[in-house]
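Heads up, this is only part of the complex; the chains shown haven't been moved.
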Amino acid sequence: MPFLRNHWYCAALSQEIGREPLGRIFLNEPVVMYRTADGTAVALEDRCCHRRAPLSKGKVEGDRLRCGYHGFLYDATGKVVWVPGQDKVPPNAGVRSYPLVEKHGWTWIWMGDANRADARQVPAFYWFDDPRWACSGGYLPMKGNNMLLVDNLLDLSHLPFLHPSTVGSQGDTNPELHWERGPDFVRGTRLATNLPPSPRFAKEGIDFNTDRIQVMTYTPPANVTVEITLTEAGKKPGDPTSRANRHIVILNSMTPETETTCHYIWGNGRDFQIGDKDLTLATHRMIESTFYEDIAIIEAEQLIIDLDPAAPQIDVMGDAGGLQARRLLERLIAEEQGVIEAAAE
Amino acid sequence: MPFLRNHWYCAALSQEIGREPLGRIFLNEPVVMYRTADGTAVALEDRCCHRRAPLSKGKVEGDRLRCGYHGFLYDATGKVVWVPGQDKVPPNAGVRSYPLVEKHGWTWIWMGDANRADARQVPAFYWFDDPRWACSGGYLPMKGNNMLLVDNLLDLSHLPFLHPSTVGSQGDTNPELHWERGPDFVRGTRLATNLPPSPRFAKEGIDFNTDRIQVMTYTPPANVTVEITLTEAGKKPGDPTSRANRHIVILNSMTPETETTCHYIWGNGRDFQIGDKDLTLATHRMIESTFYEDIAIIEAEQLIIDLDPAAPQIDVMGDAGGLQARRLLERLIAEEQGVIEAAAE
């Protein structure tokens, strides 16, 4: 299956991009990212047009990127402005430049037709810039198809089984579950009542049972946000008598590197005890442990899939979201390919 | 070449299977093994029917196996008895169950048509249960086609060259060799006289020359037993004036994992000094070293074969057993495939 191209993919957390070039492969294409002197993040093809060395092994000089092999110098648009041994730069010398947009601390890349890139369509993970929230995030590589991670995040029934020592609550096995589907999203709402606190919640001071709402939203190509509302069991959100009125968000972007590997860029935020930096760090570590558990099981799943890709699987209610997300993605890819084919005629 | 399916393959030493699930790939199929509460060993397909996670990453609960991802619960027959998020289990939810039989401390699996599995046909490595023998065994993975190990064990002319510091005797290069062939076995008898003791025999107290009979028996799909009789040079087996009247057995099962990798499950036993636990341990280590040497050369051989699979090879007398074993296996596979094709018509 081809990749969906004319969409924004998360390339990195903004903090990952600096004055040292950062090389990553997206949708099988090598990309190098760096910041110019004024801090603007740019993305170029990570393949010198001369002898195909990765530019990410080179050096940033002012606004420019110098290939570490023969010194070809690229401006921030990917145009070669200097070559060794001759005065004239060949007119067509350059590499592809990719639209790259930063928003709320996340950096997004457009791998498709640059003319169609519209920065207003970049997902707004605004929590990272909201002073009422304490946020952190990270980057993890995964040896698995990225949609296996979408499945994972849309079916949170795995929490008590895969994550019993972090974010899973014992007994969280029979929530109410509703699905909504729009032209460009799939959303699930998961309602669980009277749950004992998970280890994460216990660490955050919850020592009573809670009601929890999880809203999981997939948006193509590869984003899932999980918004969580937590109250004391039996109390409504916002009820001032509830011992907890908490909101949590888990942000997830899983950009394909290849068909069977991906970049997992994640964030998490909370709207309580936001000044407590120790708690921020402890939560960060707990979420990261959780995602390592996800990655371990998905990488094992990918190996079993590779052993026999045609082996059947059985769907249950919890899979509705993942299945709809795949259907939505497939439709968009088919539409895009149709457009590409029509344009090629 | 397809694998022979309707035969018993050694899956593990029984001591390897317990209350933690053990995952192994046999004939390219993922299998998980565990013991139920009463100690019965069971084998299921190691691929959750839901999202294909390996069940071997899960947990045993009583007689059941719980998937470590979303908690699907399997009974010991592979039927799903619980799924998360809904009351009804889909009627067809389950994984394949494999006949698994324990006999004399070895555990055997049937990868073919379960209706044809007959526990009476399981190989009887009875020495492991015989109080007149001191036995031990182990498991070693090997990156080579399993028949390369059958070749190895049927042609013991390699002992003085590959194993000079363990089980090889200098000068053991010109034994008498006889071959017998039945409908379901290939057997060689190798007679060597007046041999100086190998390092192993020296460690076991032999400080004189010996006569040695080795009987190597291949039985399909993948077993080789080597039975050894040792006497003082010039004395007949059983002669009370012989300073040695010893018997040794080496048990070998080499179950294919894939076309180019296998599981080597081995055992060894002796009928002398059987109460000497230090000797049992020392012998165990020496045999294990021997098999590491075998594995190293076979893995090197496999790499050379992969480089040019069509490169010719020359056969000598010592290869008769290996060649006949391959012919027997190929005939059985052809018969089985014929049956399968006939059944499919």
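Read from first to last, the chains carry the letters A and B; within each, the first residue is number 1.
We adopt the following convention: contacts are C-beta pairs under 8 Å (C-beta built on N, C-alpha and C of every residue); 3 or more make two chains touch, one makes a residue touch a chain.
Since the structure is predicted, the reported quantities are computational estimates derived from the model, not experimental observations.
Trainee: For validation: placed chains = 2, all identical. Expected total copies in the complex?
Mentor: 3
Convention: only the chains that are shown with their structure count from here on.
Trainee: On C-alpha atoms only, rotate subunit A onto subunit B and read off the angle in steps of 5 degrees.
Mentor: Nearest-5 rotation angle for the superposition: 120 degrees.
Trainee: Indicate the whole-number Å distance between the mean C-alpha point of subunit A and the mean C-alpha point of subunit B.
Mentor: Here the centre of subunit B sits 47 Å away from the centre of subunit A.
Trainee: Would you mind writing out the residues of subunit A in touch with subunit B in their complex?
Mentor: 148, 151, 155, 157-158, 160-162, 173-175, 177, 296-297, 300-301, 303-305, 307-308, 311-319
Trainee: Hey, which residues of subunit B end up touching subunit A in the complex?
Mentor: Of all residues in subunit B, those touching subunit A are 25, 28-30, 46-47, 49-54, 57, 66-71, 80, 83-86, 90, 92-93.
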